[in-house]
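One protein chain is absent from this view; the other protein chains keep their places.
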Amino acid sequence: MTASIITLTTDFGTADAYAGAMKGVILSINPQCTIVDITHEIAPQNILAGSLSLAAACGCFPKGTIHVGVVDPGVGSSRRPVLIDTENYFFVGPDNGLFSFALSGEGAKKVYELSNTAYFRPHPCQTFHGRDIFAPAAAHLSKGVLPVYFGNPVYDPVMMTLPEPLGKGDAEAEGEIIHIDRFGNLITNLSRKFLAGFAGRRAFYAEIKGRTVAGLLETYAGAGEDELFCLFGSTGYLEISVKNKSAAALIDAKVGDTVRVECRRQQ
Amino acid sequence: MTASIITLTTDFGTADAYAGAMKGVILSINPQCTIVDITHEIAPQNILAGSLSLAAACGCFPKGTIHVGVVDPGVGSSRRPVLIDTENYFFVGPDNGLFSFALSGEGAKKVYELSNTAYFRPHPCQTFHGRDIFAPAAAHLSKGVLPVYFGNPVYDPVMMTLPEPLGKGDAEAEGEIIHIDRFGNLITNLSRKFLAGFAGRRAFYAEIKGRTVAGLLETYAGAGEDELFCLFGSTGYLEISVKNKSAAALIDAKVGDTVRVECRRQQ
Partner (left out) sequence: MTASIITLTTDFGTADAYAGAMKGVILSINPQCTIVDITHEIAPQNILAGSLSLAAACGCFPKGTIHVGVVDPGVGSSRRPVLIDTENYFFVGPDNGLFSFALSGEGAKKVYELSNTAYFRPHPCQTFHGRDIFAPAAAHLSKGVLPVYFGNPVYDPVMMTLPEPLGKGDAEAEGEIIHIDRFGNLITNLSRKFLAGFAGRRAFYAEIKGRTVAGLLETYAGAGEDELFCLFGSTGYLEISVKNKSAAALIDAKVGDTVRVECRRQQ
């Protein structure tokens, strides 16, 4: 059997023993697998943030990787635990939209409800499915159990949509900040693809919180000190940044703030 | 040799290089072993918190796992470094009570003082036993060195007791909050077992900080919005929670706060 990889993305934090417990359960079932933390610091119950983090990292992993996500405000309710089988990966977690953005990059997929209790921990706790349902499912999957054994197909998985950017006329768009990273970069929902029509037009302007940001750079190096600028970041979305400083702190920006972009033909 | 697993539970944090140094030492001795972080964010010198975290996670790991714990206010003093050999696990760390709760779930055990300097790093630093005594001991143990080679038996290891809950009459009890997790759940020292006599009585009340909390739920799903409720959490202790919010923030609760519970026969 080849070595298999299981990633974890949760809102458990790292101060409590919850993530450690999941790892223990996984290694009890498959001591050979490699466990990789993507992050445990998703804000509690923030499914959108979890979905974005998973989408930002999951595609870097080798084919066959099992991505476990646990951001789960509905734990213990009737929301289904699921396993999603795509062309490249498996995703294991709650059926609440957490995998939506990761899945948007994947082709055909099959979804199964995790209902076969043979693959649960005995006496699963209704407040900790991460340990008692998702971790064991991922571990058994990593040992080669076929997805179909875990439960019945699901035909209506819950999907989430990103706040949609608006295109206005032929060279204007309006989006919003969907994530602020550790460096204070403001990541918008305006993708390179959505703004493709802007290519070749030289004069690019963004407006945020009453400020106008001129210019779309390729790298941080071209920016002046203490100057806001735009670039497409490492996941393909437009970001507003300040070189070696926090754009978020500079203009007191928050997730949800509106960003308008405009592109004019050079005169 | 089968792969072996070493877990780490410390108060080192993750911003300094201390945990990384321990991992380097372990891998220098046994490059094949799997190292798993339980947590490095125990509050500095808080042995009780470290002991609870270890107890919450250790039992999820496979038989033979080596659990290293370093919360060590007495480092460099005469407190002994120890290795504890139980039916399922090994525990390595300071003899200061850190393993007390983990051990309460384990059967017969033997304790050895880590006194054989052949298994120390050369010139051990008196302020960093984690790197120079505990990490090498765990790594050598993972390679099959027998516990008896590490030093002489210890017959009086230091044990800690949890703050004891009080039973009052036949359906009243008083405990306290022993841990608050990332989600703001208030975890008490009232175990399911201690409150076993309450089973079958329907009307359950808890009192904390002058508030009365009615009802003992099985899952978060049954709770109303912004409403305090009780349930038995994933480690078997009574918790006071608010659905998808922080109970700790809502009522400004702290570790050590008193919790009274009462159970009345339905009229």
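We call the chains A and B, going by the order they appear; numbering starts again at 1 in every chain.
The rule is short, and it goes like this: contacts are C-beta pairs under 8 Å (C-beta built on N, C-alpha and C of every residue); 3 or more make two chains touch, one makes a residue touch a chain.
Fair warning: this is a prediction, and the values are worked out from it, not measured in the lab.
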Hidden-chain contact residue, picked from the options A:20, A:74 or A:233: A:233
Which of A:106, A:181 or A:207 contacts the chain that the document leaves out: A:181
Residue ranges of subunit B at the interface with the undisplayed chain: 11-18, 20-25, 27-28, 31-32, 35, 44-45, 73-78, 125-128, 131-132
Missing-partner contacts on subunit A, residue numbers: 2-3, 5, 7, 9, 14, 34, 36-42, 53-54, 56-62, 65, 181-183, 218-221, 231, 233-234, 243-244, 246
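One rule holds for everything that comes next: only the chains that are shown with their structure count from here on.
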Approximate Å spacing (C-alpha centroids) for the pair subunit A, subunit B: 31
